[in-house]
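Heads up: the structure comes next, in structure tokens.
Of the protein chains in this complex, all but one are displayed in their positions.
Moving on, here comes chain A:
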Amino acid sequence: MTLRLNTDFAAGLFGLLFAAILWFPRESMGRLSIIFPRAILVITVALSLALIVKAFTKPAAREVTIEGNPRRLLMMIAVLFAWWYAIDLLGFLLATAIVFFGLTWYLANVEGAVSGRRLVQWVPIVAVLIGVFYLAFTEVLSVRLPTGIWS
């Protein structure tokens, strides 16, 4: 998918917004703490303004191409954040089992409809994959993974 977007303008605008977020809370800090971030903030604003000026005089590109399916792209982002939320809520093991299986099914649909038999065949594969990493982290590396509501 190709979007009409002046990338110089977008980059400049992002730089200004990012600088603005960090600019306002600086008042409560001492000189030694703010001297460097303030200098970088000023440079960031200058670079952003230069990009915005360039966007109107000599723009680099007026369109961006998103390779692949935008719906799958947004779905993947949503799944990653949902995975994070679910781990806190349900614990690592249960959340990962649900999200991993669901994501595998969703992505496999790209190549065509997934039959019930294939889904059943995946269960041991997914279980082994999750189990190996779960045991590696909890037993070998002694990492206490979140247990969510089961704690």
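Criterion: a contact is a pair of C-beta atoms (placed from the backbone, for glycine too) under 8 Å apart; a residue touches a chain by one contact, two chains touch by 3 or more; residues count from 1.
Keep in mind that, in the parts below, contacts and distances are computed from a predicted model.
*Asks:* Any idea which of "Putative tricarboxylic transport membrane protein", "ATP-binding cassette domain-containing protein", "Cytochrome-c oxidase" or "Multisubunit sodium/proton antiporter MrpC subunit" UniProt assigns to the chain that's been left out?
*Replies:* From the listed options "Putative tricarboxylic transport membrane protein", "ATP-binding cassette domain-containing protein", "Cytochrome-c oxidase" or "Multisubunit sodium/proton antiporter MrpC subunit", the omitted chain resolves to "Putative tricarboxylic transport membrane protein".
*Asks:* For the chain that got dropped from the picture, name the residues of chain A it touches.
*Replies:* Answer for chain A: residues 5, 7-8, 10-11, 14-15, 18-19, 22, 25-26, 29-37, 39-41, 43-44, 47-48, 50-51, 54, 60-61, 64, 66-70, 72-73, 75-77, 80-81, 83-84, 87-88, 96, 99-100, 103-105, 107-108, 110-111, 125, 129-130, 133, 136-137, 140-146 touch the chain left out.
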